[in-house]
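Note that one protein chain is taken out, while the other chains of the complex remain in position.
Presenting chain A:
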Amino acid sequence: EQHTIIALVQDRPGVLTRVAGLFRRRGFNIASLAVGASEQKGLSRLTFVVTGDQYTVEQATRHLEKLIDVVKVSNISEEDVVARELALIKVRTTPTNRSEILEIINLFRAKVVDVGTLSLVVETTGEEEKIDALYDLLRPFGILELMRTGRVAMVRGKTGGRISDDVGADAVIMGRNGATAEQAVDSAPGHYEGV
C-alpha cells in the first residue's frame, strides 16, 4: 500500500539527512521523495510516498514528528488531492520513427524540449499512471535516460481554501477498541511564519 505524506520542515542544513537517516534506521520504505521550497520563507515541503501497512505509516508519521526540524506532518493519502509528477524522457530516435514518436507525445500532450540527431527529450507532467503509460509506449523505441521528480501532492482547495498541512495534521490516536481521541500532536498554527 502506498501512502502520501507531506512534511513541512525548517530549512536547516542536514534536515534531509535527518529524515532519510530516520527512515533508514527505522526500516521504512520510501518509494519516492520530492523536496522543494514552500510558500513560507525558511520552510520547505517534503512530499514522500511510503510503502507499507497502517502500522508502518503511523510509526513513520510519529517518528518524523519527533525530529526537531520537522514542523508538521500530514498524511494526505485519504484526502482528495491533486498529485503530479514531472518526468524528462530521452528517447532514441531515427529519421524514420521520429514522427511516430511525436504522435505519441502529442497524444499525451507532452512537450518536446530537446531534439538531437539520435534523440528526443520529452517533458511530461501528470499523475504517475499517465507518466508510466507514456513511458511504456516509448520504451520500444529505446529509452536513453529517464528523470522523475517523484510525486508532489496537494489537497484540493474546495470552498475553504484548505491547506495540506492543516489536513491530517491532527494525528488521530486510535485505541484498540476503536475509541479515538483527536490529538494535535505537534505545532498549532501560529508557530511559524506566514500563517
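By definition in this document, a contact is a pair of C-beta atoms (placed from the backbone, for glycine too) under 8 Å apart; a residue touches a chain by one contact, two chains touch by 3 or more; residues count from 1.
Keep in mind that, in the parts below, contacts and distances are computed from a predicted model.
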item	value
Name of the absent chain as recorded in UniProt (options "Acetolactate synthase", "Auxin-responsive protein", "Beta-hexosaminidase" or "Eukaryotic translation initiation factor 3 subunit C")	"Acetolactate synthase"
Contact residue for the chain not shown (choose from A:Ile5, A:Leu33, A:Val71 or A:Leu120)	A:Val71
Residue of A:Glu58, A:Glu79 or A:Asp166 touching the missing chain in the full complex	A:Glu58
Interface with the undisplayed chain - residues on chain A	9-10, 13-14, 17-18, 21, 25, 55, 58-59, 62-63, 65-72, 171, 173, 175-177, 179, 181-183, 185-188, 191-192
